[in-house]
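Here the complex is missing one protein chain, while the rest keep their positions.
Right after this comes subunit A.
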Amino acid sequence: MMSSKNPEQLIIIGNGMVGHHLVEQLVDNGALERYQVTVFGEERHRAYDRVHLSEYFSGRDADSLALCEADYYATSGVELRTGEAVIEIDRSAHEVVTDQGRYPYDRIVLATGSFPFVPPIPGNDREGCLVYRTLDDLDAIQAAAENATNGVVVGGGLLGLEAANALRGLNLDTAVVEFASRLMPMQVDNEGGELLREKIEALGVQVLTERATQRIEDGDNSHHRMVFQDDKVLETDLIVFSAGIRPRDQLARECDLEIGERGGVVVDDQCRTSDPAILAIGEVALWNQSIFGLVAPGYQMAKAALATLTDGDTRFGGADMSTKLKLLGVDVGSIGDAHGNQNPGARMFRYLDPLTQVYRKMVVSSDGKKLLGAMLVGDNSAYDTLLQYYANGIELPDEPASLILPQSSGAAPTLGPGALPETATICSCHNVTKGDICATIDDGAVDLGGVKDVTKASTGCGGCTALLKSVVDHELEARGVEVDKSICEHFAFTRQELYDIVRVEGIKTFSELIGKHGNDETHRLGCDICKPAVASILASCFNEPITDAAHVPLQDTNDTFMANMQKNGTYSVVPRVAGGEITPDKLIVLGEVAKKYGLYSKVTGGQRIDLFGARLEDLPDIWGELIEAGFETGHAYGKSLRTVKSCVGSTWCRYGVQDSVGMAIQLENRYKGLRSPHKIKFGVSGCTRECAEAQSKDIGIIATENGWNLYVCGNGGMRPRHAELFATDLDDEQLYRTIDRFLMFYVRTADRLQRTSVWRENLDGGLDYLKEVILEDSLGINDELERQMQTVVDTYQCEWADAISDPEKLKRFRSFVNDDRPDPSIIMTSERGQLRPA
């Protein structure tokens, strides 16, 4: 029985996230030599990512949500039986029973998870009353939404708000009905709940609290009418119940395993149920009277179960339920004893800013030294620092309030890597502590890549990348290791150092720079790393046209041809539309040009129009017509200022307090053509409603009654980051000066291809340092920064206007030097009335 020829039969019931994690653990740890594993999944899909379920409505399908490749189970040697529900565990026969057969077992792991609780309301089983838990549930919601204009979610907790987001994604007028007096009653208090309500209502979701639904009946105008305790009613076409979860413990109940009073299969530290042959993990398991409704504790249970099955030592010892969430785009964070009701004598610190809609609360021990819990609504930027204080028991600073006060009010201490204890968890996905990282370095790892290879840190969700890098750099430096920061094999300098060399020595060409400062006399061509970087530096400093003969071989193809190369070798053309303001006449010209040259047209996120599919040889003619009509280049191809997005502002909007469009045009015209380490985007909003999404930009400006608030270092894209408030109530002149300095300082000091957000995260001293430099001139360089920017502003010229007036520059814009035919391999087809690559 124990020989490898006759492995033990291990049956895993449930193929959710936790069940799947257990399979991965078994596979990775060689447990398949001992066990023959069979997994039963009731759903037809293999395990998928339930945490990101709402993305199913924003384009992700079952396959992209799946946690593994389709052949993972087969190639790993695990039998996965999807669409086969277990209906009985026959403990006396040691068999698991499904509707398709009986399967003998030696060990069982129950990973059946939970089901959504549907309150016992008359009418809760009407057609169109649904739940939100599985992909099939989502398909049902989607189908029902086709005949619906509005929908209601019953339950205002975490899952309820997720479901509300899904309904919004289906374009339904959405309402949330919550029994308690506030949203997310488990995570936030009254103040936080009120703020959350405001923010969610501002998104157009109706929030009804203290509503107990009495019955659901036929509606007059909609499919259903919900009747509440005070006989008020709400009509709706679709109802989704999301009022909490209950452990799916039916199988365990029926085979007489010990069950908790309020449900859940009782397990010990080894995840063993009252029958040691049967284990339970995840949301079905009740440990120490608690059900853990998050995925991370489920994964920890899976690891403990693995240890139990393979005679290892890992035990489950409870889990921290701290969470950082973004619900309907609103940050909510909860750490430890967030309500402060588990620690008698604890003191509360609260900060509430109704203007920016931010609420932060700390629960601190009675001696003021330890953080016991925290609550964040509207802004999670303090979460990581607070969590480190909490999880590691780090002594709080003398003025604990500084941790939650806005950073403009003075010292906002962030925990440097040196302050973290050895036990601090850096990567929670792979459970890597600072001590593990130090040990890896002591064992010979000499760089970030080496540490990642050994520890796997930051190879999971990637959320700890910046923290990991700072810890590794700090530890390497502490050991006297010089970190090689050379830009490439041609220069033993960083981008910043090259920038300084160029400025100080007044070097104006790449060949002079590599001649004087290159590594190797025989390698003088440079490469696709250093050449564009130096081209950018030269342009930032001297602003000579990038298509000049000395500079053009340095440029990436997009800069060379001043257009964006697409996958079939054609280009897209984006003229500047400053602030997104465009006259009807110019719109007509864009349409005419697109038609004439067969260009696919699309409105961009930066409020301008992108014309795709332009052939290389057509670019000069296209630009000739655009320039004739008053357009200029939009630098969409460059690492440079892209767009200044704006809302319509006080000119039209009844809420606007300043002319945001006017300011956006001023700013775009001021900084257009500035070459920088990476692209730069601005946003200007005319009031705090922030319709221009300025806080997701490198430079964000929000109008106030008294002027402008300036935000810096935001980012959208792959790793979104909210911009941080940098200065308040600036007048126009102050605003220009501050941005001049800020941008030039960024141009001077950032790495190549480093957006402002990453630059900011790597800046020693953080935002405070940046404020000292830019606002207080602590380095005494502000005059110079302003002068430099003024030079760039004064020397601006449209690169396309320059190029089409110079036959020498235009000679590159030919399909072939010896033949006028266009590239015959570019083939277009028609779709939705436009051309696209075939």
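General remarks:
Throughout what follows, contacts are C-beta pairs under 8 Å (C-beta built on N, C-alpha and C of every residue); 3 or more make two chains touch, one makes a residue touch a chain; residues count from 1.
We take it that contacts and distances are computed from a predicted model.
Looking at the choices "Carbohydrate ABC transporter permease", "Nitrite reductase small subunit NirD", "Particulate methane monooxygenase beta subunit" or "ATP synthase subunit b", the name in the UniProt record of the chain not drawn here is "Nitrite reductase small subunit NirD".
When the omitted chain is restored, the residue from A:Y72, A:F241, A:F316 or A:F561 that touches it is A:F561. Here one chain is not drawn; of A:H523, A:K596 or A:R689, the residue touching it is A:H523. Contact with the undisplayed chain is limited, among A:V552, A:L775, A:A801 or A:L835, to A:V552.
If you put the missing chain back, the residues of subunit A touching it would be 489, 522-528, 531-532, 549, 552-557, 560-561, 565, 567-569, 811-812, 814-819, 821, 823, 825.
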